[in-house]
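A single protein chain has been omitted from the complex, and every remaining protein chain is retained in its original position.
Going by the order they are written in, the chains are A, B and C; count residues from 1 in each one.
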Amino acid sequence: MTKGPSKTASALKRQWPLALLLVLLFTALAWAYLAPGPAAVGLAAQVDASLTASGVSSRVTAVLLNFRAYDTLLECFVIFLGVMVVWSLRPTTVTAPRQPQAGAILSSLERLLVPLMVLVAGYLLWAGSNQAGGAFQAGAILGGAGVLLLLDSSPLLARLPKGGLVWGICLGPFYFLVVAVAAMLRGRHFLEYRAPEATLAIVTLEATAAFSIGLCLATLFAGRQPQGKSRGENSAHSPAWEEDS
Amino acid sequence: MVVNAFDICLCLTLAWLAWQVLRSHDLFKAVVLFISFGMLMALSWVRLQAPDLALAEAAIGSGLTGALFLSALQRVTGNKRGERRLDRNEERHDKRA
Amino acid sequence: MTMLSPSLIYGLTGLLLFVMGLAGLLGCAELLRKILATNIMASGIFLFLITIAHGSGTLIDPVPQAMVLTGIVVSVSSTAVALALACHVQEAARRHDLLQKKRGTVRR
Partner (left out) sequence: MTNPALHSSAWLIWPVAAPLTGALLTFLFKDHSRRLGLFFAALSSGLGTALAWQILGHGPAHYALGGWQPPLGIALRADGPAALMVMMTAITGLAVSIYSGGYFQSRRRNSKHHALHSAQEHAFWSLWLLLWAALNGLFLSNDIFNIYVSLELVTLSSVGLTALSGKPPSLVAAMRYLLVSLLGSLSFLLGVGFFYKAYGTLALTAIINSLSLSPPTSMALALISIGLLLKSALFPFHFWLPPAHANALTPVSAILSGLVIKGSWYLFYRFWHVELIFTAVGLVPAILGGAAIIWGAWQAFAQQRLKMLVAYSTVAQIGYLFVAFPLLAETSGQGHGALFYFAISHSCAKGAMFLAAGTFFLQMGHDRIRDLAGVRQLLPVSSFAFGLAALTIMGLPPSGGFIAKYLYINTAINQGLWWLALLILLGSGLSAAYIFRAVSAILSPQLLRIRPALVVSASMQWSALTLALISLLLGIIAPLPLALLEVS
């Protein structure tokens, strides 16, 4: 691996102090990686031991949606938060809704691809409980389908009521919270579910999460809040920041 | 598992692509290179026996992130074009005045 | 070089990508390039985490893999925010420039 540092150095000719620093950093990192230290066995054995109680047979899914479901709960909120922040950025400009050139190829491609992508997403979701696949992959594929629809400025998304979009985005995190608190109401811990009923909980969680993640990703791609009629009104006010604190 | 030429090639290509992303003059080219970087990253994860992750990386890390970058790029450069047009209009206006 | 295992090579590549991304983040001027650089850093870390899953035993540890899956979604979310913000910043800068230009012509 002598190649790395020298590359870093060669390309940053004008900033050699920075390059030197980074070469040093890489050396330190590599040294720390290769040097002897405490080496642990990891949690593979423990995951296997508890796999039957988790309700799914895929180990990664078990970790994501049962053992460490709290991380996934927060993660659903991270992507929801992304949409929230992007929407809260005020449209300060009058330019730039993209002008998509919907060609005939794209249209026919879309007619073919979008249903196929929805099918694939469904399959991934179903497969996730025992092999490769799961909510995030399915959500990503759904998001991809949404992006295709947006590229074509398909009337489908425009016709979607705005309230519906907001509810759809909130559905995943909201259902996660409901499942978590419902477990507490039954005298268990937050987010506690065990086989056999865990399977149902995990499958529904994955489905709602995939749906919301897909919607969020497509919304992030769209870049701004769909505003319908109120948009003209908002952009007319663009220099408002000049007057207030 | 032992190291084979494939692994080494893959790693070198990854590093080279990352480098090109950072130094290519054209931002559009950088984004396209980044997308291919993501795809190769997914390939290396398949090699490391993590097909779930490879799928997620190909779909989200490379595909959707790439789409996000392309649309942002379009917005920025589109504006630049708009600006140029605006400048020209202004110039014309000034001349007339 | 028989002692080298694939995970070792990929781990080192991950660290290298981290450092290269850092170079881009600190050294490049354009916002979009900086955001690309953070994505490269993140990819490097994910690669590193996946090699940890191979660790010492024969079993593959699913916990780092789950961490990477979570990390990918977090990273796409922050990238989207960063890109949206960058577009707004550039638009604001452009408006500012135009304003200055206009003022300049008036004064002339």
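Observations, loosely collected:
Keep in mind that, in the parts below, a contact is a pair of C-beta atoms (placed from the backbone, for glycine too) under 8 Å apart; a residue touches a chain by one contact, two chains touch by 3 or more.
Treat the numbers as computed from the prediction; the structure is a model and nothing was measured.
For the omitted chain, the shown partners it touches in the full complex are A, C. Only one of C:12, C:36, C:60 or C:82 touches the absent chain when the whole complex is considered: C:82. Panel shows chain C; residues 18, 22, 25, 31, 34-35, 38, 41-42, 45, 48-49, 52, 55, 63-64, 67, 70-71, 74, 77-78, 81-82, 85-86, 88-89, 92-93, 95-96 of it touch the chain omitted from the view. Chain A meets the missing chain through residues 28-29, 31-33, 35-43, 46-47, 50, 66-71, 74-75, 77-78, 80-82, 84-85, 87-90, 92, 166-167, 170, 173-174, 177, 180-181, 184, 188-194, 230, 233-234, 237, 240-241, 243-245.
Please note the rule applied: only the chains that are shown with their structure count from here on.
Between chain A and chain B the centroid-to-centroid distance comes to 19 Å (mean Cα coordinates, whole Å).
Each chain gets one centre point, the mean of its Cα atoms, and the points for chain A and chain C are 16 Å apart.
Separating the centre of chain B from that of chain C, both taken as means of CA atoms, is a distance of 11 Å.
Counting partner chains per residue, chain B has residues 15, 19, 22, 52, 56, 60, 64, 68, 72, 75, 79 touching two or more of them.
For chain A, the set of residues touching two or more other chains reads 4, 60, 93, 95, 134, 136, 217, 220-221, 223. Within the complex, the chain A residues that touch chain C are 1, 4, 8, 12, 15, 18-19, 22, 25-26, 29-30, 33-34, 39-45, 47-48, 59-60, 62-64, 68, 71-72, 75, 78-79, 81-82, 85-86, 89, 92-93, 95, 134, 136, 213, 217, 220-221, 223-224.
By the touch criterion stated above, chain A contacts chain B in their complex at residues 3-4, 7, 11, 58, 60, 93, 95-96, 98, 124, 132-134, 136-137, 140-141, 143-144, 147, 217, 220-221, 223. On chain C, the positions that touch chain A within their shared complex are 8, 11-12, 15-16, 18-20, 22-23, 26-27, 52-53, 55-57, 59-66, 69-70, 72-74, 76-78, 80-81, 84-85, 87-88, 91-92, 95.
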